[in-house]
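Heads up, this is only part of the complex; the chains shown haven't been moved.
Chain nomenclature is as follows: A, B and C, assigned in order of appearance, with residue numbering initiated at 1 for each chain independently.
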Amino acid sequence: MATHAAPGLRPEYERQLTDASDVGEVQRPLSLSERLWGSTPFRRFVMLIVLAVVWECYARFLSNPLLFPTFSETLATFWRDLVDGPLISRTFTSLQVLVLGYGAGLALAAVFTTLAVSSRIGTDLLSTLTAMFNPLPAIALLPLALIWFGLGIPSLVFVIIHSVLWAVSLNTHSGFRSVPETLRMSGRNYGLSGIRYVMLILIPAAFPAILAGLKIGWAFAWRTLIAAELVFGVSSRSGGLGWYIFEARAELLTAQVFAGLLTVILIGLFVESVIFRAIEARTVQRWGMQR
Amino acid sequence: MLMTEARTHQAEAFQRVDATPLPVLLQVQGVTLQYKTPQHLVTATYRVDFDVHEADRFVILGPSGCGKSTLLKAVGGFMNPVEGSMRIRGREISGPGPDRMMVFQEFEQLMPWKTVLQNVLFPMKVSGRFKGADARERALSALAKVNLSKFADVYPHMLSGGMKMRVAIARAMAMEPDILLMDEPFAALDALTRRKMQEELLGLWDQLHFTVMFVTHSIEEAILVGSRILVLSPHPGRVRAELNSTGFGHGSVDHPDFGRLSKRIHDFLFEDELAVEVRS
Amino acid sequence: SEIRAARQYGLSSLPLMIMEDQKLVEQEAAAAGIPDLTVSWVQLGGPGAMNEALISGDLDIGAAGAPSLITLWDRTKGSAMEIRGIGSLVEMPMELLTINPSVKSIRDFTEDDKIAVTTIKVSNQAMLLQMAAAAEFGEDEYDRLDPLTVSLPHPEAMATLLSGGGGVITAHFSALPYQYMQKKQPGVHPVISSYDILGGPATNTAVFTTSRFHDESPKAYAAFVAALEKAIDIINADKRAAAETYKRMSGSSESVEDIEAIISDPQVTMSLTPRQTMKMATFMHKIGRINNEPAAWTDLFFPNAAELPGS
């Protein structure tokens, strides 16, 4: 056998414990810029400013206001239509339909995914239906929508459901299937099954995936709504943001078109940075399920 | 204090070694457990049979990968044997239920979306076994026993490995199930905490005489905690022996009986290894 | 009872807007002895859903371009839902405009030109271009210009043309009110107009319904026709007031003067009389877009229109 060295010996020692019962937060000082840069709202704000400046500059460079107005012009139009124009009431109309369709879509997605995790035939049904219907554009649903609901809001809700349902179901089901086996077993150990098992174990455990699905569903509900308002019609006095944009387009009021889109963008930012952000902070981040 | 109580228990148990066995609670006969994946077929245990009587502290001992966890999962109702039968009180085990509370080997058995306290409360509430203030009180006292009262309101991701296991143990014990299934529950605990938990378990058993199936890989722990020890062979797990170990406590570690039993088990477990050593 | 009627966006729906605004149908119905008749008006962004809604029975009355009516009639002929016209709504010219100075007639278009139509092959404009090509190059060559066409909605097409085409298009088969603005721009000149192609003023938009509605609710039908006539009279009597109504109802940003100027254009006529529809139908049959050839233009319309001096 080869010779080998043992680590050298050094004196042993013993210490009395210092009291550490009231250690507060130990802070290293941060510079102002570090502190500012550490704040998400600030970083977002800077980013939005940068985007607005880029828009303004690019639009000025193009100088084709009929196709691409400047940011300032858009903002002015937005403000005008917000204060004494139809923007608020139009947005409100759209939001109502949207929330209705979104809510119904989520409810249906819940039913579908519960079926899918409860039985093998349910799984097959969900994956088959999703594969079949998800790629179909809204116009494909037109005939059925007309037969079942006629023109108007119910049909709008129907196509919004179509755009929300599959995306949310897909993500939710994929999230369910990724729940770690040990956690599943814990849940079933307590005698949970069926709907309670889904509600109390699977949904919270798959919440990051569900949240991503909710975000995607929300965005696609908007997209669909704006396009579908034109196809499915609105009763002639009311009309949502889709009509607002369509009318402005028809009259070549490009700044107004962009004001409509800006509204969509602002709502998107609000929903993301207030609603979804708050949900995330209270759930997945607090639970340590997502960084 | 609990420690003294545990010692007394051991002393009394010594006097009662001649007691007649209680009725059989769990009957496992010729059970083969297999995992099937598209590429592989793994036989975890092969034709295992044993009986667990009521109020047994039944320890399963065997080398890593021999199928201990799998066996426990099958008793828990999470796996169906491909051969043989498992009956609890005469009824075939058909699925999981809160009469058989499990402590899993993995740390991630806590629900990350519930605080420590909520985690302990959860099974009591959903199974309807305990409710309202009663449940809360039980949960708090269970947490106190595992020394985690301070952490009642934090979320599991903020706990260390050992603390997570302690929560899982508190949760299972608070339920007072017919049979408690514990898969290496104390493996992640330091010597002191581990000893306290062992005494806690025995103390609780003294009060309630529940049945417990306990997987461990420490021979000492097996003898201390168990009243009956099932020794399994290496993969695939088969029954090698079943031994009695009533009447040992922390005080009797130096007792010659303890040493003798320990040596016997040791030999069962290490026999292959010893053979190799002799040969080499 | 209820009549469900749809209209599209734009000036061509002006008579229908007047009817809605002044509740003319309700008045006529009351006069005819059905006091509880109401009309619910739906606004649509395009003709697509209108066709299907009519066929599904969810809609009683629709309004779209003459070729749409002809197609609908052909497809539903003989069924309970057979669709025929009530009458014309407006006549207005559509002009093919270009920014390519070397194009004087459609013969001058080359491979490098791109002509925007609302939808290639199927839209009103696309068909007019085919008719023009048939006249210019011969019947069999009707689709000679098709390869040059691209689909582009009017607003974008106008914007693109006004900003020099951007390499995307060199010509646009336009319509009112876009062509008004476009023609004001230097460098944009007309090549041909729908009136040239069809040989005179022609129905641009027609109103139509199903024979089920016509047969089952004759009184409501009559009330609707009477109201339509009245609306057209109202417009023709006071174009300024009509323009104001339009501005109020559509929320349009154009000035009342501009709107009035358009509807006062001598080429723009509000009238129930269908014109040049037979020519279109014959052409559509010839190129195979419809299977049935109407014997006369009156086949396309309900009897009330047959009394008019149509074509």
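Basically, a residue touches a chain if its C-beta (ideal position, glycine included) is under 8 Å from a C-beta of that chain, and two chains touch if they have at least 3 such contacts.
Predicted model only: the values in this text are computed from it and were never measured.
**Student:** Only one of each protein chain appears in place, so what formula describes the complete complex in this structure file?
**Tutor:** Per the file, total copies of each protein chain kind: A x2, B x2, C x1.
One rule holds in what follows: only the chains that are shown with their structure count from here on.
**Student:** Among line, ring, star, complete and other, which one matches the pattern of chain touches?
**Tutor:** Contact map by chain: line.
**Student:** Based on Cα centres, what is the most central chain?
**Tutor:** Per-chain C-alpha centroids ranked by distance to the global centroid put A first.
**Student:** What are the two chains with the most C-beta pairs touching?
**Tutor:** A-C
**Student:** Which integer distance in Å separates the CA centroid of chain A from that of chain C?
**Tutor:** Computed from C-alpha means, the inter-chain centre distance equals 42 Å.
**Student:** What is the distance in Å between the mean C-alpha positions of chain A and chain B?
**Tutor:** Each chain reduced to its C-alpha mean, chain A and chain B end up 45 Å apart.
**Student:** As a quick test, compute the distance in whole Å between the mean CA positions of chain B and chain C.
**Tutor:** Spacing between the chain centres: roughly 83 Å.
**Student:** Going by the contact rule already set, what residues in chain B reach two or more other chains?
**Tutor:** Residues of chain B touching two or more partner chains: there are none.
**Student:** What residues of chain A sit close enough to touch chain C in their complex?
**Tutor:** 64, 66-67, 86, 139, 142-143, 146-147, 150-152, 229-236, 239, 243, 246-247, 249-254, 256
**Student:** Of all residues in chain B, which touch chain A in the complex?
**Tutor:** Interface residues on chain B, with respect to chain A: 73, 76-78, 95-98, 100-102, 104, 106, 108-113, 122-123, 126-127, 155-158.
**Student:** Quick check on the complex: what are the chain C residues that touch chain A?
**Tutor:** Touching chain A: residues 4, 6-7, 9-10, 20, 40-46, 48-49, 52-53, 56, 58-59, 153-156, 158-160, 162-163, 178, 181, 250-254 of chain C.
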